[in-house]
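Below: one structure, written as structure tokens.
Excluded from the complex is one protein chain; the other protein chains are retained at their positions.
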Amino acid sequence: METLYLVIVLAPLIGAIVAGLFGSQLGRVGAHRVTIALVGLSTLLSVYVLTGFMWGDRTTFDGTVYTWMVAGGIEFEVGFLVDELTAMMMAVVTFVSLMVHIYTIGYMADEDHNWPETSRLRPNAYQRFFAYISLFTFSMLMLVMANNFLQLFFAWEAVGLVSYLLIGFWMNRPSAVFANLKAFLVNRVGDFGFLLGIATVVMYFGSLHYGDVFNAVAVRPDQTMSILGGAEWQVVTVAAILLFIGAMGKSAQVPLHVWLPDSMEGPTPISALIHAATMVTAGIFLVARMSPLFEYSEAALAFVLVIGAITALLMGLVGLVQQDIKRVVAYSTLSQLGYMVVALGASAYAAGVYHLMTHAFFKALLFLGAGSVIIALHHKQDMREMGGLKKYMPVTYWTMLIGTLALIGFPGFSGFFSKDAIIEAVHHSDRIGAGFAYWCVLLGVFVTALYSFRLLFLVFHGEERMDHHTREHLHESPKVVTVPLILLAIPSVLIGLLTVGPMVFGGWFGDSILVRSGHDALGAIGFHGVGEFTLHAFKTPAIYLAAAGFAVAWYLYIRRPDLPAQLQQRLQTPYRILENKYGFDDLYLNVFAAGGRGLGTLLWRGGDVRLIDGLVVNGTARTVGRVAAVLRHGQTGYLYHYAFVMIIGLLVLLTWFMFALR
Amino acid sequence: MIEQILFYVFAAVLIFAATMVITARNPVHAALFLVLAFFNSAVLWIIAGAEFLGIVLVLVYVGAVMVLFLFVVMMLDINLARLREGFVRHLYIGVPVAALIVVQMILVLGSGAVDPGALPDATLPIPDPAETGNTTVLGGVLYTVYVYPFELAAVILLVAIIASIMLTLRRREGVKHQDVAQQVRVRKEDRLRMARSFGGSGSTSTGRNDNEHPDR
Partner (left out) sequence: MTTDAFEIPNLTLALPEIWMLGVACLVLVVDLFSGDRDHTPAYWVAQLGLLSAALITVQAQWGLDVTTFDGNYVADAMAVVLKVTVLLLTFLAFAYSRDYLRERGMLRGEFYLLSLFSTLGMMVIISAHSLLVLYLGVELMSLSLYALVAMRRGSPAASEAAMKYFVLGALASGMLLYGMSMLYGATGSLDLAAITDVAAAESRLLLVFGLVFTVVGVAFKFGAVPFHMWVPDVYQGAPTAVTLFIATASKVAAVGLFIRLIGEGLEPLHGDWQNMVLLLAVASILIGNTVALVQTNIKRMLAYSTFNHIGFIFLGFVAGSAEGYGASMFYAVTYSFTVAAAFGVIMLLSRQGFEAENLEDFKGLNERSPLFALVMLLLMVSLTGIPGTVGFYAKWLVIRSVVDAGVMWAAVFAVIGAVVGAFYYLRVVRLCYFDQPEAEGGPQPSGSGGFRFVLAANGLSVLLLGLFPGALVAVCMAAFG
């Protein structure tokens, strides 16, 4: 049992090591074969585990693989907790990762052109890329399979590290370096909260192991602690909010979302793998995994709900004005992450995690589709230079269309079930802020449909705006690109129909998710089969809002393509606000970054140069130098001096311990 | 009674001799005083009934080690004045330290800490000296109870031999030495070359000795 899980986790790691260290010996083909084979193995086994949970009699596994050390009664271990939630995540992560691995062969085929001739990094860039994505798969699996906070934290950081490496993969581009630094720093803010959260948990619940912590929480949920000036806080609330701050960093929730759009500087497979399907969902997974903790804190859940709702609506709006094809998808990702977080905040964990799964498929599909378009246009990403691609790239078009329909929640597609479940759950929730959240997610549906079809119309329909040279070379992408698209399109359509019943409403997640009585918003919906659920949707506003979004998009970009520019003229202020993304970037750059630099300079001038360098460091160095000089003098080289020192040592020991201390 | 008197007499001579070893100006004198000290301690051992150790001390140390030592001292020209200079110069600091340690030793040893009667019984029965000789007993113990340390001591001696050979034996380049075996083994053909003269060339036939051969 344990061996199976170990194989799943270690296979990608081995692939990463082989491709990373012996890349030049293996060559390009060898590197991608090894990594794909090993990730494939991992995928097969993960699916096997998932089917075991679905239809077999596989039971929850919670065991320690290796005890790292024991300190002060707290065990530092590597261990696996595999239950329904984990199994689902494992399957999603490995499947998407496998698709991305295959897709990368096509996307990175002419990778050499991205590096200057003289770069030392150029020869092995291709192999290095495969090593990174395999390493990412390993880290992500470690994250979802952890059974303790320590491993969770390490995997969390490992995922962040690989993400950093991949965003800045083209490190000769200043924009990529800026983006990865930004991602790293913003995540640091989140991780700080995360680490504090773990510290709180260890301090008050005395263990790093999930099971122990959850039991301790259930026994004493009302424990309080005092922070800053004696205000008493419920420990669970503090821990939950701190952990959620970590989740906000990884899952790019407002106001820690600023890194995600910039991370599109990385190669597109990365955008699909990390920044759409898997890594950004780590925060969602975390909250779902910690449901036995969050459930005991109304305040924390309300906080989660509101943050999610704000993200869902505001980020969708920004997506309306983006011109870069990948950025539109990126803002869409932010918005959808908001939906997931809203579900978590409404105690509809199953719906949130379910949306995570469906979203992983259709968003990976959209990203890879966008990547396919980018390949065809020779790495141009501006939608104003596209249009009418439908006839050149039919496979890409149809699969993108499927992805879009799933995204806007077209009845029957996977996204429909997950999103509708969320909206309904929020509707039925009586948590503080649920009303506000409900309006946000409803409006979000309209916005989603609008920007999604805007993208589709601008890229595939209408006038062909690319230059002549590009148009001549337009053709469908190679098989390694289109096959993953098709393979991803299938679950994007079907998975909702097949699994929504048991997974969202049937309590399939079992003990892996805890919902306390009175919180069960999903149960309040009342689910009576897929057909009834679909029909019911026609009685809710969401589906009409989506249709309205489609209609507006059609009118603006197909019927009257001149209108958007006029609108832009009329609505200058709102447009500029959206264009500037509500000023978060400027705020961070001008206030925090600049302020930090200013403070740093001040401290450097005043503190470092004068006090530390002048007094402490140089002073210490001088002192050390002097002492060392004296000691060096002691090292005279004369034998009798040495012997004499020994005798003195003996004398001191004798005198002190025989006569003074007795 | 007579044993005690003898003990104190020889002990006094021993201490005097030992003091002279470290104060004598002439290294040869010092070595000779050391010989005297060895003799006295041998006598003390014999008084204590350890005749074997006494004999060994005389045979090994006096007979072999000290002779060698004297040899070295006489052959090497050691500048005594310089050695002594350091000795005197550091006396003012050395003496107090030495005195301190001595005082402490006296305090410890004089406080009745060493009490032969208080010692636990020896682990091995001590045979009657009248029946078995000291040498027999030592031999018996050395090859039974203490066989392990005994063998170790042998290994240490082996190491000493190896180390001293390694540090002193050296092959110098370019030193000419005789290899008798090779000289005996040598054949005529090795040394003698017959050169036949052809008419008109005028050269003579001679046997040429290989002058460059180092054995010559």
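Per-chain numbering from 1; labels A and B assigned in written order.
As a working rule, a residue touches a chain if its C-beta (ideal position, glycine included) is under 8 Å from a C-beta of that chain, and two chains touch if they have at least 3 such contacts.
Predicted, not measured: the structure shown is a model, and the values here were computed from it.
A.B. asks: In the complete assembly, which of A:401, A:497 or A:654 touches the absent chain?
C.D. replies: A:654
A.B. asks: Consider the whole complex, including the chain that is not shown, and state which of B:48, B:72 or B:153 touches that chain.
C.D. replies: From the options B:48, B:72 or B:153, the contact with the absent chain belongs to B:153.
A.B. asks: Residues on subunit A that touch the omitted chain in the whole complex?
C.D. replies: 66-69, 71, 624-625, 627-628, 631-632, 634-635, 637, 639, 641-643, 645-646, 648-650, 652-654, 656-658, 661-662
A.B. asks: For subunit B, which residues lie in contact with the unshown chain of the complex?
C.D. replies: 105, 108-109, 111, 113-114, 119-125, 127, 132, 137, 140-141, 144-149, 152-153, 155-156, 158-160, 162-163, 166-167, 170
Throughout what follows, only the chains that are shown with their structure count from here on.
A.B. asks: If you average the CA atoms of subunit A and of subunit B, how far apart do the two points sit, in angstrom?
C.D. replies: Taking the mean C-alpha position of each chain, the two centres sit 79 Å apart.
A.B. asks: In the complex, go through subunit A and note every residue touching subunit B.
C.D. replies: Residues 640, 644, 647-648, 650-651, 654-655, 658-659 of subunit A touch subunit B in their complex.
A.B. asks: Can you check the complex and tell me which residues of subunit B touch subunit A?
C.D. replies: Residues in contact with subunit A: 86, 90, 93-94, 97, 100-101, 104, 107-108.
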